[in-house]
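For this view, one protein chain was removed and the others were kept in their places.
Let's turn to chain A:
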Amino acid sequence: MAKSDAAVKVLGTWASPFVMRVRVALNIKSVAYEFLQERLWEGKSELLLKSNPVHRKVPVLIHGDDTICESLIIVQYIDEVWPSAPILPSDPHERATARFWAAYLDDKWFPSLRAIGMAEGEDARKAAIGQVEEGLMLLEEAFGKCSQGQAFFGKDQIGYLDITFGCFLGWLRVTEKMSGIKLLNEINTPDLLKWADRFCNDAAVKDVMPETEKLAEFAKMLRGRVRATPKS
């Protein structure tokens, strides 16, 4: 049996943007998989602890006998095992650019988005919002350069950077709802605003993008938990 025919399982949660990346990538490749939902608030399953002993986090991809961890590493793995409908660009410099912005999103932008929700005091909140908005303007510019007039960062179809960024849209919308600020808007980020709609309506994305309402409720519950936990 070819490796690509072995059973595929995704260990994850419906709310995690990182897990969503893996599901979108598998959908793009039309690869069937079993979604094993972790109930992280009840403690981590044995399967998760066994499959990802180093970080003990989701997502984990289980492909046959192999386990792969870290969402962007999983997406690249999926792209290499199932080469049809390529996710990463073929040109090495374009690939490096896509990886650069993916790292920026994970290391800088998403932490600043989360900081809005956790900010204590108006000054801290304003500073966090400023950082997110600044980042979005950089990404708007990057979109212009990468898309070259086409629909996605990946040009005519969803690619690596679309997946990396697009899977954060659920949480971006929750933050907009809870803060009352349109972070993506017609004035500063007109192209990204349109791109966001296109991404969310794509066949590979529609069924795995969580509803903003549901996510917002989940965020409230999480925040309640965090505040209830005594600080050591």
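We take it that a residue touches a chain if its C-beta (ideal position, glycine included) is under 8 Å from a C-beta of that chain, and two chains touch if they have at least 3 such contacts; residues count from 1.
The rule is short, and it goes like this: contacts and distances are computed from a predicted model.
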Checklist entry - The hidden chain: which UniProt name fits, "Phosphoribulokinase", "Cytoplasmic tRNA 2-thiolation protein 2", "Transmembrane channel-like protein" or "glutathione transferase"? => result "glutathione transferase"
Item to check | Contact partner of the left-out chain, one of A:11, A:26, A:74 or A:146 | outcome: A:74
Checklist entry - With respect to the chain omitted from the figure, which of A:2, A:54 or A:187 is a touching residue? => result A:54
Item to check | Touch criterion as defined above, residue of A:44, A:99, A:125 or A:194 at the omitted chain | outcome: A:99
Item to check | Touching residues on chain A - with respect to the absent chain | outcome: 3, 54, 63, 66, 68-70, 73-74, 76-77, 80-81, 92-93, 95-96, 99-100, 103-104, 138
